[in-house]
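See below for the structure under consideration.
Only a single protein chain was left out; the remaining protein chains are all shown in position.
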Amino acid sequence: MLFFKNDYGQGCIPEILELLSKTNDESINGYGQDPYCKEAEELIRSKMPDSQVDVHFIAGGTLSNISMIKHLLRPFEAVIACDTGHIATHETGSIEATGHKVITVPNASGKLSASAIRKVYDDHMLQFEHMVFPKAVYISNATELGTVYTRKEIEEIRRVCDELNLYLMCDGARVGSALMSGVDYTLNDMARWFDLFSIGGTKNGALIGEAIIISNGMLKPYFRFVMKQSGAMLAKGWLLGLQFIGLFKNDAFYKIAKHQNELAQQIQVKALELGYPLFVKSETNQVFLVVNHNEYEYLKKRVEFEIWDYWNDDPVIRFVTSFHTSQEEVDYLIVYLEEAKEKEQVSDRL
Amino acid sequence: MLFFKNDYGQGCIPEILELLSKTNDESINGYGQDPYCKEAEELIRSKMPDSQVDVHFIAGGTLSNISMIKHLLRPFEAVIACDTGHIATHETGSIEATGHKVITVPNASGKLSASAIRKVYDDHMLQFEHMVFPKAVYISNATELGTVYTRKEIEEIRRVCDELNLYLMCDGARVGSALMSGVDYTLNDMARWFDLFSIGGTKNGALIGEAIIISNGMLKPYFRFVMKQSGAMLAKGWLLGLQFIGLFKNDAFYKIAKHQNELAQQIQVKALELGYPLFVKSETNQVFLVVNHNEYEYLKKRVEFEIWDYWNDDPVIRFVTSFHTSQEEVDYLIVYLEEAKEKEQVSDRL
Amino acid sequence: MLFFKNDYGQGCIPEILELLSKTNDESINGYGQDPYCKEAEELIRSKMPDSQVDVHFIAGGTLSNISMIKHLLRPFEAVIACDTGHIATHETGSIEATGHKVITVPNASGKLSASAIRKVYDDHMLQFEHMVFPKAVYISNATELGTVYTRKEIEEIRRVCDELNLYLMCDGARVGSALMSGVDYTLNDMARWFDLFSIGGTKNGALIGEAIIISNGMLKPYFRFVMKQSGAMLAKGWLLGLQFIGLFKNDAFYKIAKHQNELAQQIQVKALELGYPLFVKSETNQVFLVVNHNEYEYLKKRVEFEIWDYWNDDPVIRFVTSFHTSQEEVDYLIVYLEEAKEKEQVSDRL
Partner (left out) sequence: MLFFKNDYGQGCIPEILELLSKTNDESINGYGQDPYCKEAEELIRSKMPDSQVDVHFIAGGTLSNISMIKHLLRPFEAVIACDTGHIATHETGSIEATGHKVITVPNASGKLSASAIRKVYDDHMLQFEHMVFPKAVYISNATELGTVYTRKEIEEIRRVCDELNLYLMCDGARVGSALMSGVDYTLNDMARWFDLFSIGGTKNGALIGEAIIISNGMLKPYFRFVMKQSGAMLAKGWLLGLQFIGLFKNDAFYKIAKHQNELAQQIQVKALELGYPLFVKSETNQVFLVVNHNEYEYLKKRVEFEIWDYWNDDPVIRFVTSFHTSQEEVDYLIVYLEEAKEKEQVSDRL
């Protein structure tokens, strides 16, 4: 079976495995206060020379979002997200469990717009204390649908946030893929735009871990209290530091993301040529195709993937590439996509 | 100024005021464990002869919803409501503050449908533990838009809830108005349909207070713990018992609701005749009219009311009748509505 | 039966009942934004000429504590209280339900000391982010044991709070009794000392309601959001305003408290003379006596009171006086206390 199920289905890049071995017998301080975490922090800081940021490491994406949002909001404040946002869908109400409403607005290709944010804000101000106070804006970049915000889109959102005095955060579980999708911005820009954001390791070649970047000076104090309370502070914290040394020392982070994107784009281009409708036009390492029942049956015997949604009655299937996906695997997948169509056309003709 | 701003803008019916005076010098047990609360409970129970219900009294509507939903749900469970539901809009995130997501679906004239509930449930089951578990259904009756569920609609919802093993609750802040709107069901039916629900006093002639009715035997134990923790247990609890004695002893509850509805319906009928578009066709004591800018300016100098929403750029204004509203006040309001239109037509002709 | 069970066992002073009647037919703005609440606010402000305070009205004591503490603390912050503090005992975990730990220290006659606060703070700083951050100090005045903080004690606590940058709050459910116990401070001092505090109406002659006083300017914004979310904002909010007009217009508040204290002190003095050991020496309207089994049996047939605790095996019983308690009732109680002792001595001699 080919594996295109997700981008967190294999271990990690060899560099990280080596670091684990090399440091295994050292005695190291716990809770992220060790030289390896420091080194990783510096490597990440060096990518954001225009900002003074704090860097923390957290084991997973849901914990990162819990910690960031719990840190940002007062009890009656809420976070605005689009309805496909990870916090609004696939985190089992973890944000609400911290006491906060996620105000959702319909997405446009997985994205939130500046105008939607303004509308939410204006609507809430009319009723003032009878409604939650929208205080933070959550975007994912790359989005859950594989799309990427343009510089212009983010700058517009930032402007609205400045004007309305809202915090802007980014769930960067797949920010590597976003940055390597051809956009004209970098982590340095992100540190200027976002009050805080995450850089995902798990879906970008690491075994485990997200880096949290806090740019807004007002938000730097006490984040470790929030982490600890949320269970987001690892005893052997250097485990996470090592991941990000592995990812950032020789820019493996970017190379992996580029690799993932390129292979996924090959699949998307070919699928389009073959006549598979796209559910959404992805720019990164996830591809969403609408397939009919026969195609689905043909593919699922040969490839591991997920059903994302339904388009009328047809399954929308998702192929994801990872740091580990090879050109050969992509070539095989494309062959299967061709065969699924041919079989289709044959049966059409019969 | 005429007052049509809401149904909680005057004190209470004289019966309640008298009860307050009469009992003022008695020494009474606190926290709702007194003979007056018992009497009120029995009066309410007598309206639901087919069920064995527990009755509790709570000072306000938000506290009632907090207590009921906190009591119903486990941490990962969520409540389904329509997007106009009071818990989804005008309670400042109080449900999320108890840790629970409110899953919203678009309303149809302020109502939730059985099919929408089923769809939410099915969608969530696909992702299982990665999403919240929808476990309770919240409806308001009468709705926030003045509409009322039919027997058939509620029975369909109840069937879906039975099938999917969901709790069904009703926010009855205006349940008096619902029952007096001409429907073919009573509190006795409601006690059979709903696992728990509230009977609103505040908007139906009382000074303060909602009665919580728990029909589902599994939900009866420990509700007082939840009340106390939520700050929903009043020290001088008999204050609330007295309200419901006043409302139910001689069926004042129903008479008030009928009175409120009839006056509001006079306004609605006349407004339609005058050519005011309805934002929604109300069946109870709230009337929603779309007015243009000149009409709005004319009316707001003479009548207190609220802007509910905007229809394109035109304000949607809301008139609400209360236990205290008189026929005379309604007659005046109708005159003003006529004058606003006439002035309009004059200015059209000029 | 005589009633000495608590100070919230009868309705309210006649002034308040009259205000309710007089305003019953007026049409009034909801949610505490009405002329009566304004008037009550001004009356209360006039007692604190040296401070600029915000005043809000909340239906009950638990809701007041929930709202104040939720407003004060960030997620990882905690409130220090003594182990007899109301929030630590008889509020069913309502503070924890908002997500915050109540750090308890042993009480001394129901009071918290400056040195205990400093010790808690120092202990927590040693472990920093691995423990909660103590950020607020909660005292009750009068305390749950009827004792009262001296000016010197509060000033010492205030100094520690200033030094350690802690918020200081006071649960004033019985602050009237504290102020009328012979202390050399007033509400004006309290407004200078406390960042925020409550003035209890329910146990001081009102039907319902506590006033929340916010002195610290940083804490003034957004309190109404917290109130609304907590279910602490009453629709017919003027009901609470009227209570405090009734209490403060002619200083009924102080007269009631004085009356309550004097009657209770008569009981305490006489009980001591009769040889009843005091559980704690009360300075206000609660009296705590240790009685033996026979005394207990004798009294409980004649008087309604509560068992507060046990001293070895002997019940500690509590007598409380209220605005409504008469000299005659106190005289009767004293007779019963004498008879219980005499019967005792007779049986001793047999």
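Per-chain residue numbering starts at 1, and chain names A, B and C are given in the order in which the chains are listed.
The rule is simple: a residue touches a chain if its C-beta (ideal position, glycine included) is under 8 Å from a C-beta of that chain, and two chains touch if they have at least 3 such contacts.
Because the structure is a prediction, the values reported are computed rather than measured.
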*Out of C:E26, C:E129 or C:E262, point to the residue that touches the absent chain in the complete complex.*
C:E129
*Of the residues B:A136, B:L166 or B:V226, which one touches the chain left out of the display?*
B:V226
_Which of B:K22, B:H130 or B:R159 contacts the chain that the document leaves out_ = B:H130
*Quick one: which of C:E18, C:D50, C:E96 or C:D251 touches the chain that's been left out?*
C:E96
*If you put the missing chain back, which residues of subunit A would it touch?*
3, 5-6, 8-12, 14, 17, 20-21, 23-30, 59-63, 66, 91-94, 97-98, 202-203, 207-208, 225, 228-236, 239, 304, 324
_Where the missing chain touches subunit C, by residue_ = 75-76, 78, 89-93, 96-102, 127, 129-132
*asked:* Need a quick check: the contact residues on subunit B for the chain that isn't drawn.
replied: 31, 70-71, 74-76, 98-99, 128-130, 132-133, 222, 224-229, 233
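The rule is simple: only the chains that are shown with their structure count from here on.
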*Turning subunit A onto subunit B with a C-alpha fit: angle in degrees, nearest 5?*
180
_Separation of mean Cα positions, subunit C and subunit A [Å, integer]_ = 51
*Take the average of all CA coordinates in subunit A, do the same for subunit B, and state the distance between these two points in whole angstrom.*
42
*Whole-Å separation of chain centres (CA-atom averages), subunit B against subunit C*: 34
_Residue list for subunit A, restricted to those that touch at least two other chains_ = 75-76, 98-99, 129-130, 132
